[in-house]
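A protein chain is absent from this complex, but the other protein chains hold their places.
This part shows chain A:
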Amino acid sequence: MSTTTLTPAPAGSADTTPARPAAEEGRIGLRANLRHIGALARRNLLQIKKDPESMFDVLLMPIIFTLLFVYVFGGSVGGSLGGNRQDYLNYLVPGLMAMMGMNIAMAVGTGVNDDFRKGVMDRFRTMPIARSSVLIAKIVVELGRMMVAIVILLAMGFALGMTLGTSLLGLLGAVALSAVFGAAIMWIFIVLGLAMKTAQAVQGMGMLVLMPLQFGSSIFAPPTTMPGWLQTFTDYNPLSNLADAVRGLMMGGPVADSVWVTLAWAAAITLVMAPLAVSKFRKKA
């Protein structure tokens, strides 16, 4: 049989000698990588389009949380802040913006876990694409979902009478900071999603970690009335830093410290978790 009938392929002819020196050959360039991320993000968007119910969390969470906290706790917490319900609204909405990223990050973990039990991941992992591109595409789309949630949250806040203490620039800074920190947290949940057996386990674990972090912070109430040991916890809790930074950027007050600490946390989490996630993704059998 003639060997010239072989279907032409980019890397061409089969050769029995394995020696192909250039280790760089086959590396994926930046532009190709961006194109792959684009194609994969399009997949995630199409999934949302086919299953609009998957947007319910993003659409309803900001509305329900705002109404719930403002009308249930607003009167009493607002009072102890030395003001009223309206003052609590101004305190709460920046906190909720910080919180929103956490809950959406958890959805990334369950989504990755779900995806992995389907054959399509095998296809991606046998294709000439950077393995991180599948995960980055997911994060890009989830950040988009987070933006939708934040827009609804802000609309809700302004509708209920929230007043912006700074400028539009400050508001945009607050949104950007929430997104950066949210993206970092997504890597943690991707690692969890890859490590745990079921999506339910990811969700259970996520709640277990997130609840104390969210409530043991300055998101919902100022920690000044909390006992000393809890104040120590909230001081070191990165969610407090994020909430304080977002609040400062939106409502005024000193922000430099909390912004830098938040960015440092985001960088540290990403530097540790992103490589771990990619390596887990690569090794997952």
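Note that in this section a contact is a pair of C-beta atoms (placed from the backbone, for glycine too) under 8 Å apart; a residue touches a chain by one contact, two chains touch by 3 or more; residues count from 1.
As a convention for this text, contacts and distances are computed from a predicted model.
J.: Looking at what's absent rather than what's present, what does UniProt name the missing chain, "TatD family hydrolase", "NADH-quinone oxidoreductase subunit J", "Rod shape-determining protein MreD" or "ABC-type xenobiotic transporter"?
T.: The record for the missing subunit names the protein "ABC-type xenobiotic transporter".
J.: Using the touch definition up top, pick the residue from A:L40, A:V108 or A:V246 that touches the left-out chain.
T.: A:L40
J.: Need a quick check: the contact residues on chain A for the chain that isn't drawn.
T.: Contacting residues on chain A, toward the hidden partner: 1, 3, 5-18, 20, 25-28, 32, 35-36, 38-40, 42-43, 46-47, 50-51, 118-129, 285.
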